[in-house]
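Mind looking over this structure? Questions follow.
Here the complex is missing one protein chain, while the rest keep their positions.
When the chains are written out, they are named A, B, C, D and E in that same order, and each has its own residue count from 1.
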Amino acid sequence: MEEFVKEYLNQGKRIDGRGFRDYRPIEIKHSVVSKAEGSAFVNLGGTKVYAGVKLDIGEPFPDSPNEGILIVNAEFTPLSSPEIEPGPPGEDAIELARIVDRIIRESQAIELEKLFIEEGKVWVVYVDLAVFDMRGNLMDASTLASIKALLHTRIPKVENGKIIRGEFVSKLPVIYKPVSVTIGKYNNNLLVDLSKEEEEVIDTKLVIGVRDDDKICAMQKQGIGALSFKDIEGALDLAIEKSKELRRLL
Amino acid sequence: MEEFVKEYLNQGKRIDGRGFRDYRPIEIKHSVVSKAEGSAFVNLGGTKVYAGVKLDIGEPFPDSPNEGILIVNAEFTPLSSPEIEPGPPGEDAIELARIVDRIIRESQAIELEKLFIEEGKVWVVYVDLAVFDMRGNLMDASTLASIKALLHTRIPKVENGKIIRGEFVSKLPVIYKPVSVTIGKYNNNLLVDLSKEEEEVIDTKLVIGVRDDDKICAMQKQGIGALSFKDIEGALDLAIEKSKELRRLL
Amino acid sequence: MEEFVKEYLNQGKRIDGRGFRDYRPIEIKHSVVSKAEGSAFVNLGGTKVYAGVKLDIGEPFPDSPNEGILIVNAEFTPLSSPEIEPGPPGEDAIELARIVDRIIRESQAIELEKLFIEEGKVWVVYVDLAVFDMRGNLMDASTLASIKALLHTRIPKVENGKIIRGEFVSKLPVIYKPVSVTIGKYNNNLLVDLSKEEEEVIDTKLVIGVRDDDKICAMQKQGIGALSFKDIEGALDLAIEKSKELRRLL
Amino acid sequence: MKKPEIPLIINGRRIDGRLPDEVREIKMSIGEILNADGSARVSFGNTEAIVAVYGPRALFPKFLQETDVGLVRVIYSMSPFSVDERKNPAPDRRSIEISKVTKEALSAAIFIEDFPKAVVDVYENIIQADGSTRVAAINAASLALASAGIPMKDLVAACSVGKVDDTLIVDLNGKEDNYSESDMAVAMMPSKGLITFLQMDGRLTKEEVLELLKKAEEVCKRIYELQKKTLLERYKMEKEEE
Amino acid sequence: MKKPEIPLIINGRRIDGRLPDEVREIKMSIGEILNADGSARVSFGNTEAIVAVYGPRALFPKFLQETDVGLVRVIYSMSPFSVDERKNPAPDRRSIEISKVTKEALSAAIFIEDFPKAVVDVYENIIQADGSTRVAAINAASLALASAGIPMKDLVAACSVGKVDDTLIVDLNGKEDNYSESDMAVAMMPSKGLITFLQMDGRLTKEEVLELLKKAEEVCKRIYELQKKTLLERYKMEKEEE
Partner (left out) sequence: MKKPEIPLIINGRRIDGRLPDEVREIKMSIGEILNADGSARVSFGNTEAIVAVYGPRALFPKFLQETDVGLVRVIYSMSPFSVDERKNPAPDRRSIEISKVTKEALSAAIFIEDFPKAVVDVYENIIQADGSTRVAAINAASLALASAGIPMKDLVAACSVGKVDDTLIVDLNGKEDNYSESDMAVAMMPSKGLITFLQMDGRLTKEEVLELLKKAEEVCKRIYELQKKTLLERYKMEKEEE
């Protein structure tokens, strides 16, 4: 299989017939979990991930006493792949969650300062990613699911300091729709939306988070290869271009 | 190597030419970590250990509501030896930390009752040992580093119940300089400051903590051998003698 | 050994000569641990288990602010069997603790609403099972020990919100004596009180918790076999019958 | 033990409008997880379970291998967002117990002697929880096992039954689960009339237990028919794709 | 370091009425745990330890095996209900340290060269804690090892000694342990006069250390006699049973 994928790539082709700059079909559904304050399901070419948002009342961090708190967690459930062992998140799940966290946080997508409740009390926004099928490019699928879920998150009613689950007072203040575009490098070509089979032969990737105004809000090189300056410049252009396409789906 | 070390010991000699009652060269530096309230670095014949002291505000224990709290922890970092696996402290690291804790606590070196801040609030003194090279006699090196760090620890300023890191109001009240002298037994000889190679052939040791007034503040037998009453008496004499020498380095 | 046990069972006999509906000898002692607020020791045919009850002051659950809290935990100590590895409770220990918990809780044996102390403070009743010898039917032995310990539990004195250990003001309000009867199925026969050797050949069991008024308060099928409706009906009759016998020992 | 704030049966109807013997809408589907050897999704109203099956596959380390029979392993877990108060994803005691008895319930229906030294892993996840989660997961697991081609004596069908406000009901929702006088989870091989999973708590007479078992059997038989229909449709679909 | 609320010695008597050199009632028994290769129970007043020995048995994984000597492993633990404030059953730092030095104390007395590549597991549990728990456990471990037939150079006898209110005492109870000026736990092979376990803390002169060691030796010798008597009775009992 690996040889087959490589042969195609060497010929400038992909085994599923896509162009190097094409995403696979993307299905996005929101509000799919009744108990969550916000939720979304993304199927990106077979890769399936849920994002669920739960809101809780908590203490603010000492250095930002008037701001809400964002916590992102990802579980690669053992359902998702024969290689995933049950247990606490491994380094890949932790990295994924932290990149999604930075994309949301650094893009300033959520107006955290509007999540102040009262002295010493703020909203804690938990974004939990549950992965059920790993068919490549989990990164971009997870960012899409997280932002979609946040866009449909409602803030619950609070009475006497207690959350009334199922009753809502307002929408979560989300003002940007950042997306991630993960770009693989094979020989001197840049590809988007790597499939599972492609990920096995392409070991250098660059995740780029892009905000609505084309600002870059996060970057992370992944894999044991290296990138030239030219690669990075090309990847930035490609990411900005593709980000608009992805954002339209949100 | 083991046979070589034993042969020497059998002849009343040590492979590095030292006498049985001689320590290797000792280098002690203090205030080596800018973020710590106190710190020291000890290089005892190649064994390298940092002690860092952090101060925090905490709740006193219910049975001593007016006293500060001492917490000693040791990390045998995987940098320190090919045998150390990454992970939580093993039994040797826990034992070491607990002996250092008892030497500080039982010698009453720190005036814990002066660490009272206000009703329900006291200073918590964390002594963290980070080991970077294990070349024998980590015990005595760790005690030296801990006491040296404590002697140079300053209490930070507190404003509105919050610690102002980097500004200090006073020195930590340390009134004794206890040291440990760890003595190995080989045949009927007692040796101080075992090197790594000697520790591999000598499996019975006695750690003795000695205070400035020659009071014994802690003892612990280590290793799978046994000691006679005469051994212990000899070790106590030797420990008291060598403790004065070590204390002069503090 | 397995073949031997099976051959006997096939002939309607048990290797220790008991009838299918007979328990082995049961020894029950109470108040065997001076530091516990209540305790009991049960030796059921060689299976030995301690139940110790500790009382603590804690916060009530938000949805039952006027009720005390029951927490049951079981430790299969490595003393109890060559198969038990040291470490946190495995699935068998967790299941056992949870069944005992449900038998106590669902039978409403303890009047939890009488364990209210003051706004935000209730008694927390810890029942800890420590198993020291596993010779079969640990389930019923553990239920007996737990209930016996609870029946002899005293509530300590409280002064200024602090528990005065060793001084007591009243008995724990226990109004029922639920017991468990664990029934094994071999071919079409139902047996009580399986020995260790029998447990190795009989893989289908039904635990039935019975209250003083013959109400069923818990059931759990164990093992990889299956039960017919008729089996269950027979087991219920048998459990109700034997429960009276066990209850007389409390 | 906890008292409900509101009665759970009003004028013969349950809080979600159902009659005592009425089951919520059931949805079943198969094959969604492409990486798995078998997978299924089952929902009862707002309770939704996804299950993937991997195996039979080699079991390591070797000392875990049974020489003459295969091993079935089950992990039941709940997504953090599946419940009102966010659930820590680490396995809790409840999940460990459910995994254990579910493993036994499924093992009873699997020809484990057909894959000696190997293991079948059943991974259950609850996406949405509104009562009866463990039985939803068992139903999905049974479908996933069958679709993975694991040799089985029979499908396992499961449901919950219970007693609220002196009324015997089937398929408890979340509120009913929390405030029931008693509840019981049952799984069976319907064609054989054999029960492979039974957990009950509360306060019931022997007669009530038996009556609830009968109700459970009726529901399980309906679920069984749905399971067979779902498998058949999947089979047809796969045939057509060939 | 903590100050006692009440004096620990009044008119020459300790808080439980004992004289300074008086040991609490000691009980010893052997063989209670049927599954174990050896087991024993030892109590000093309200301090009670149970110990089981398993082995020598094969040691896995293989890389842990020593080629020329056997391995001794010790786990010291306390039951949650053994102390005033319920103890979390997970091993804490104190238990890990005691396990480590106890392992060394027992290894010193065992002919470990007699079971290469194998392991002897010593599991100690404290049922009731009222001071001197580690030495109670060592005494029981020694009996359990002997009754398991593990080849030993000598029995290991252990006791605690200490200093309270300027008085040297033996066999500290819980209050004395907490409020002592100094305390010391000693284990030895009495017939050889060799100390295999020594832990001390407090503030003592060299002379006081040596005097306490002498007191410990006296107590250990008495315990040693009791241990031998207990083993002999067990041996007789087993003979009769044959």
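Some points to look at:
Just so we're on the same page, a residue touches a chain if its C-beta (ideal position, glycine included) is under 8 Å from a C-beta of that chain, and two chains touch if they have at least 3 such contacts.
All figures in this text were calculated on a predicted structure; none of them were measured in a lab.
The shown chains contacted by the absent chain are A, B, with contact judged over the whole complex.
From the set B:R165, B:K230 or B:K244, the residue in touch with the chain omitted from the display is B:R165, counting the whole complex. Checked against the full complex, the candidates A:R98, A:K157 or A:R247 give a single residue touching the omitted chain, namely A:R98. Residue A:S107 is the one among A:S39, A:S81, A:S107 or A:S142 that touches the chain missing from this view. Within the whole complex, the absent chain has one touching residue among B:F20, B:F116 or B:F132, and that is B:F132. Summarising the interface, chain A meets the missing chain with residues 63-64, 91-92, 94-95, 97-98, 102, 105-108, 112, 206, 211, 214-229, 232-233, 236-237, 240. Where chain B meets the missing chain, the touching residues are 32-36, 39, 46, 48, 50, 52-54, 56, 73, 75, 77-82, 86, 88, 126, 128, 130, 132-135, 165.
We adopt the following convention: only the chains that are shown with their structure count from here on.
Both chain C and chain E are touched by no common chain.
Farthest from chain E in terms of Cα centroid separation is A. Averaging the CA coordinates per chain and comparing them to the mean over all protein CA atoms picks out C as nearest. Chain E has its Cα centroid 51 Å from the Cα centroid of chain D.
Per-chain Cα centroids separate chain A from chain B by 48 Å.
Centroid to centroid, with C-alpha atoms defining each point, chain C and chain D lie 27 Å apart. Chain pairs that touch, as defined above: A-D, B-E, C-D, C-E.
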